[in-house]
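A single protein chain has been omitted; all remaining protein chains appear in their positions.
A, B and C label the chains in the order they appear, each numbered from 1.
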Amino acid sequence: MSMPRSLAAEGIGSLLLSATVIGSGIMGERLAAGNLAVALLANTAATVAVLAVLIALFGPVSGAHLNPAISLVQALRRKMTWGAFLSYGIVQIVGCCAGAVLAHAMFGRALLESSLHARTGVSQWLAEAVATCGLLLVVMGHRRAEDAPWMVAGWIGAAYWFTASTAFANPAITLARSLSDSFAGIRPQDVPGFIVAQLIGALVGLAVSRQLFPSAPAQATPRRAPHECASDREPGTALQGCVRQRRP
Amino acid sequence: MSMPRSLAAEGIGSLLLSATVIGSGIMGERLAAGNLAVALLANTAATVAVLAVLIALFGPVSGAHLNPAISLVQALRRKMTWGAFLSYGIVQIVGCCAGAVLAHAMFGRALLESSLHARTGVSQWLAEAVATCGLLLVVMGHRRAEDAPWMVAGWIGAAYWFTASTAFANPAITLARSLSDSFAGIRPQDVPGFIVAQLIGALVGLAVSRQLFPSAPAQATPRRAPHECASDREPGTALQGCVRQRRP
Amino acid sequence: MSMPRSLAAEGIGSLLLSATVIGSGIMGERLAAGNLAVALLANTAATVAVLAVLIALFGPVSGAHLNPAISLVQALRRKMTWGAFLSYGIVQIVGCCAGAVLAHAMFGRALLESSLHARTGVSQWLAEAVATCGLLLVVMGHRRAEDAPWMVAGWIGAAYWFTASTAFANPAITLARSLSDSFAGIRPQDVPGFIVAQLIGALVGLAVSRQLFPSAPAQATPRRAPHECASDREPGTALQGCVRQRRP
Partner (left out) sequence: MSMPRSLAAEGIGSLLLSATVIGSGIMGERLAAGNLAVALLANTAATVAVLAVLIALFGPVSGAHLNPAISLVQALRRKMTWGAFLSYGIVQIVGCCAGAVLAHAMFGRALLESSLHARTGVSQWLAEAVATCGLLLVVMGHRRAEDAPWMVAGWIGAAYWFTASTAFANPAITLARSLSDSFAGIRPQDVPGFIVAQLIGALVGLAVSRQLFPSAPAQATPRRAPHECASDREPGTALQGCVRQRRP
């Protein structure tokens, strides 16, 4: 598993994820005749489907983080170097923003917009923290690599509905959504609050996971061949990227 | 598998399950523009997704009962001690009630409400008994531990629609729903009828399972290491908790 | 695998399947505020979910036919005796009719009704034949027993929408639906046309399967232990019941 290939996978995956989130929101709102629940159902279904596909497709290549909050936790667990984290984060943000542009191009809108969708306040921040905390529990606690796609996607799909914020749960996606004045958008000034809440939730998720799923020793991972990453039975290995192990 | 960790898993799982059931009901009703079928579709989808995720995530830790009716049956089958049953039940109820509070906090409502949603009568009680009976058939009859998440979630999702009561099928969730005056709520005075019906359904399910799936000998389970619980091929082992075997 | 237990599994499975089909139709129509597409979406989702669960649950016990058309084909393939076919068929029909009564009881309706829902004509019969033919292709052509639940359920779910008849594809369910004057109902006088079309479709499906999936030799199945039925890799073995092999 080479770093350029990993970064390409993270970038393409982030682009397609973001294009799906924003594009399906535009399509849903356009067709739903004012019934926002139907629009959000379509937005949820498309996001869940593509997220599961992308994790299964790019997981063996890059870990399929597609999310700086996940990469941060993997760096804190020493599953990837801080240099790799930085590269991942930049590629994820660029990929997600490019996804917004791609969605706008496909729907014939201005390539970049500034969202007017207000999403702020303590309730919304609590929701983002809960959504991201649960995401980290799933990422770190799942037992079989082949379960990661449906479990991550299932969690995000549920959180779209039960957290009041519709579960952005991803700083890169949050930035990208601020570039779209559509169903999935968020005002630029509301972005920092969401990202802080997401990072707090991720750190809480990391702490809880260490207590609940102790059989995944973060500091004692042996080196192994890349193809073993995908079949490892320790909790949380499917999405850890395996980048650090490849660099002596 | 330690008891404190099991109880933490049951508590967190119950909290997230309850927050999903109630939170997605609030979101669904808020967005559905009066079309209650759309609201219930969203409520169902979120519940099904989170239930499958939580069972896969916490099953290896605590059995992921998340439901006093299931714990009761496992105690009757001597798969867990009565002391463990009591601890599980308390944690499940506290977790579910905390989930109602969390949902209300995320949606900016009063933290505790008293539901005005009437759900009573013989038809409703019959529906709860059917829903819980079928749940126990699935819990005790599934053959592979990895099938428990989708089978339990699939049964509950179907029962949301075909039982007239929308399939609470869980005494702890029933109590928690009485604390929310929203789509998923139930009047406090209607709670006892639901719980009695659920327990009758669970006992019927236990009796039927013993006839239909006899290859799971409840009294002759050998001791085994915790990780074996998850790969056991006897019917119904995935959700039995494995707690009793760990305590000589 | 004993015959009484197989018949009990077929009966309970047929009851729950029929109660789901009819009950979720009642619930969907009641809540959907006149949008029949939303009602059919709910009806489809509940049917798909319960069908997959029931096949996974009862497949190892009875083959989980839940459908006289499937039992007929298995008898023609000499996978079960004609006596077993007769017993299966009776239990399936009684179970499905009891499911209609159960659904009505849960929704507080008259226990037995006579449907006024007209479903007749060449287009409808063609649709039933296509739906049942495809069902038999899936039953006989799937390669792994663990795929039968989602493949059968997925086919029926798609056929609910793309065949104009909403894919009854099951003579026992057709009879039961004639007992319910609700969303899922069918006029008694339209039942024979549906059943004839279903049986023709099943026979066409059998003939096509024999050409397309020849590695499943219908006449040369070796005897084997019941638990092997579930892991057999020959096409179509998951739903064949394994009854015949048990009787020397």
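Simple rule for what comes next: a residue touches a chain if its C-beta (ideal position, glycine included) is under 8 Å from a C-beta of that chain, and two chains touch if they have at least 3 such contacts.
Please read these numbers as outputs of a predicted model, since none were measured by experiment.
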Visible chains that the absent chain touches, using the contact criterion stated earlier: A, C
Residue, one of A:Ala52, A:Ile93 or A:Val139, that touches the chain absent here: A:Ala52
Selected residue (touches chain absent from view) among C:Gly83, C:Gly108 or C:Gly121: C:Gly121
Contacts of subunit A with the absent chain, listed as residue ranges: 5, 8-9, 12, 16, 19-24, 27-28, 31-33, 35, 38-39, 41-43, 45-47, 49-50, 52-53, 56-58, 60-61, 102-103, 105-108, 146, 230
Missing-partner contacts on subunit C, residue numbers: 34-38, 40-41, 44, 48, 121, 123, 126-127, 130, 134, 137-138, 141-144, 147, 150-151, 154-155, 157-158, 160-165, 208, 211-214
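The definition used in the following text is that only the chains that are shown with their structure count from here on.
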Contact graph of the chains (line, ring, star, complete, other): line
Chain closest to the middle [Cα centroid of all protein chains]: B
Cα superposition angle of subunit A on its copy subunit B, in degrees to the nearest 5: 90
Rounded Å distance between subunit A and subunit B, as computed from the means of their C-alpha atoms: 28
Contacts with two or more other chains, residues of subunit B listed in rising order: 35, 38, 41
